[in-house]
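What follows is a single structure, written as structure tokens, with notes after it.
Left out: one protein chain. Kept in place: all the others.
Coming up: chain A.
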Amino acid sequence: MAFLDLKNVIIRGISACVPSTIEENIDLVDIPTLDIDKLIKTTGVERRHIITPGTCMSDLCFAAAEKLIKELNWDKADIEGLIIVTQSPDYLVPATSPILQDRLGLSQNCFTIDISLGCSGYVYGLSTLGSYMQNGMIKKALLCVGDVSSISCSKNDKSTYPLFGDAGTVTALEYCNGAEGMKFHLSSDGSGYKSIIIPAGGHRNKITHESLKEHQLEQGICRSDVQLWLDGMDVFSFGISKAPDTVNKLLEKFDIAKESVDHFYFHQANMMMNERIRKKLKLPEEKVPYSLKNFGNTSSASIPLTMVTETAHKLRSGVNSIITCGFGVGLSWATMQCTTELLVIPDLIYYE
């Protein structure tokens, strides 16, 4: 069972950037048989910030990184690591992280890695960057996490299009000798890889004329093989069983009292699923914030985005014990607990 206990690494700050363009779900009238009121109630998604074509996750992360570095008062020359977690990279080749390293003006003495994970990616990214830093050779580094899922969804697919919003986030980690650090539980189940998939465009299935054509799968679900497929039933069933399970495993392994945790940040999948997870874990509403209503499911960015939009004032002051839990595409799921103190959190950035 994959547990990690990383010492000497703390989160110093978090920033988030969303596109300024807002799409209201109530205005969606193009999809046949879509009962939009019911869908909004079940998913909890009222509106989403979506990019205009051409904008990439790295553009959102660039804006978020610049502002965070400034407010942290960090010298860019001291930043020695940059990890990007995304499933909507700028290019198929090369990785996006070296491009962002250069664009931010970070030194060449900076390692960069791309990680291809979605809903669980924030927690996995923290575990990867934390592992690099825990011995103190690298003192300051950035975790850039985000997705622009809106462009991968068919506008004629009610199972994806009204759900996904776009966002880019940056989390600053710092070496801090003696700090309690971060504790993790990490899991995978690739047997469910088809539950959330873009079937064509990689090397298994190349893009062809045929793969670009949209097909009607059922009423209200029309999409091509280069667009996102989501088996809502599979994912729902997976989420309500594995998310509570991984949180409980972490609490048990490290003997953490549930009551001692101030905030539980779950991946923002949809309201029906998230509320079931909250109730299964018997968590009070006030400890489980949601950004779903105004931002939708922002894939890998959903946890840090929720931290910024829903609880910035609490995290900026005092000490908070937090749990983050991501679950979804892969299938992959993970939980992290840490204590934060006086986080630097710039106000949400809007990308024009």
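A few comments on the model shown:
Keep this in mind: contacts are C-beta pairs under 8 Å (C-beta built on N, C-alpha and C of every residue); 3 or more make two chains touch, one makes a residue touch a chain; residues count from 1.
Definition applied: contacts and distances are computed from a predicted model.
With the options "Autoinducer 2 import system permease protein LsrC", "Phenylacetate-CoA oxygenase subunit PaaJ", "Ubiquinone biosynthesis protein UbiV" or "Acyl carrier protein" in hand, the undepicted chain maps to the protein name "Acyl carrier protein" (source: UniProt). Across A:G121, A:G232, A:P289 or A:P304, the single residue that touches the chain missing here is A:G232.
Annotation: of A:S241, A:S260 or A:S317, A:S241 touches the absent chain (contact as defined above). The chain not shown here touches chain A at positions 35, 38, 42, 159, 195, 231-234, 236-238, 240-241, 272-273, 276.
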